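All protein chains but one are shown at their positions in the complex.
Presenting subunit A:
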Amino acid sequence: MTTHEGIKPLQPGPAHGVATSWTHAPYPALVADEAGGIVQVNDAAATLFPGAVPGTLLDDTVPGWLADAHRGLARRGGGDGVPGRTVSGRHGPLVLEAHPTVGVDGGVVWWLTDDTDRLLAERALRHEQERTAFLAQASTQLLASLNVRRCMEVAVELAAEYLADAAVLVAPPNGRHHPLAGCVAGQAPEHRMIRVDPAEVPGLSEALQGFPPVPSRWIDPASLPPWAVPDGFEGRAGSVVVTPLPGHGVPAGALILLRHGDRAAFDAAEEVFAGLFAARAGAALSAARLYTEQARITATLMADLLPPTLTQIRGVEFAGGYRPSQDTERIGGDFYDVHPAAEEGQETLAVLGDVCGKGLEAAVLTGKIRNTLQALLPMTGDHEHVLRLLNRALLSSRHSRFATLALASVVRRGGKVRLRLTSAGHPPPLIVRHTGEVEQADTSGTLIGALPHVRATTAHVELAPGETCLLYTDGITEGRGGPLGDVMLGERRLSATLAECAGMPAEAVVERVQMLATEWVGGNPHDDMALLAITAPNRAQLTAVDGRTPGRYTA
């Protein structure tokens, strides 16, 4: 740090020529006696403390902290050869370190070094570390949500808290309106959807097109339109930065940063830093926008493929349950549908099927089969005929997959429910009698979409109140698991569980079987599982008790 070439002259010794050289040393040094009187000052020290000439007092000529340190050392008494403690303090704009050397006579040589640059460097480093930490933290928070609104909120919250006093994020227009998010430091962010003219804010329309930001000093804060200042921003803005949010290929919007008039204006380094933050916010917003767009497309395309919600139709209970083979997906190769009868006394068609294969490709084919069946509804008086037409349609399509189906035409007659049941290569439906007996419907047929000719026989079944007919796919019975981990669930266990379901509402039967199958497979991989329960209501009829007639039961 310091060159100590000047120490020698104070030690008694012969080298007198060297002894005076310290007076020309590049580092300030001064000698003071026990009482605080200055004895000698070198050139550098004289420049630093112009009043400090030999004969004056330290108290009058050097900063207080140095005079105090000297007093402390002198009080301790000299000559013990122990180097004194280094002290430091300010002198004008400088930060000095003073290293004392105590002589035998109680006098002290003070060697001074200028520490200002090191401190500035340290401060700059700390500042840089804080910025890096902030950017890392900002990235974590910005990337947490793939929701566009939430992402905008986080961006303006962070910007208002750490970069400015308030921030407004202007997203690209949605139609004629721009989504805006604004935030004042310490307050909750808010959203607006308004028609704005970006040209009203200098640099904003350029930023929205992805051009580089205009320098902050070009923007007159007084010219800001009201929409560019968030509600709750007290007073007037003193300085403004407009910076683009670069997205993935397309601009993700622009960020307006505002500072109060009583705070320092944005300097060039801060503008650069705002740009770094904006780059992260822009990337996060683009990802969120892309995800939202994809999710919207998927939801639209999938809407028709999702299993429908079932309720009671014309005095018959319907309930369905569906679980795709992969938990990350919501659709698969199993499906069910219920087409309600147009009029009382006509048949409602319920269908449950299983397309060979899993996942999205299988789901797309289920959509085709469901559409085709919808078109064939007028023909459902003859199940075999419907299956023949469907078979022809599937054979002529470019899909090489085949499917199995179970059809049920359902109508209520008095308290009972009549069913026509047809299985096309599908596990035969199970009938749960109120006695707890479980029967298989006597129907069988070939699968469809594989052979040029199909045939099928139809079973006629009648359900008394509390009895249920269950259509299910083989994903239920062929699931492997159980307490030993590798046993197939099988029809025997399914029937045993169904035997307990006599008299239960359709939803309860579905829930019971779903629980059985899900708990059986546990964490094992499994096929798609679908089931559909058709139940003749137990006793009191729900259509009569819809709960919409207040006061009816107050007797």
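Simple rule for what comes next: a contact is a pair of C-beta atoms (placed from the backbone, for glycine too) under 8 Å apart; a residue touches a chain by one contact, two chains touch by 3 or more; residues count from 1.
The definition used in the following text is that contacts and distances are computed from a predicted model.
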Chain not present in the shown complex, as UniProt names it (candidates "Sorbitol/mannitol transport system permease protein", "Multisubunit potassium/proton antiporter PhaD subunit", "Cobalamin-binding protein" or "Bifunctional adenosylcobalamin biosynthesis protein"): "Cobalamin-binding protein"
Touching the absent chain when the full complex is considered, from A:Val53, A:Val104, A:Val272 or A:Ala295: A:Ala295
Listed residues A:Gly37, A:Gly238, A:Gly275 or A:Gly482, member touching the removed chain: A:Gly482
Touch with the omitted chain, as defined above, among A:Arg150, A:Arg192, A:His260 or A:Arg418: A:Arg150
Residues of subunit A in contact with the chain not shown: 140-141, 144-147, 149-150, 154, 291-292, 295, 327-328, 330, 482-486, 500-505, 507-508, 511-512, 514-515, 518, 538-540, 542, 545-548, 550-554
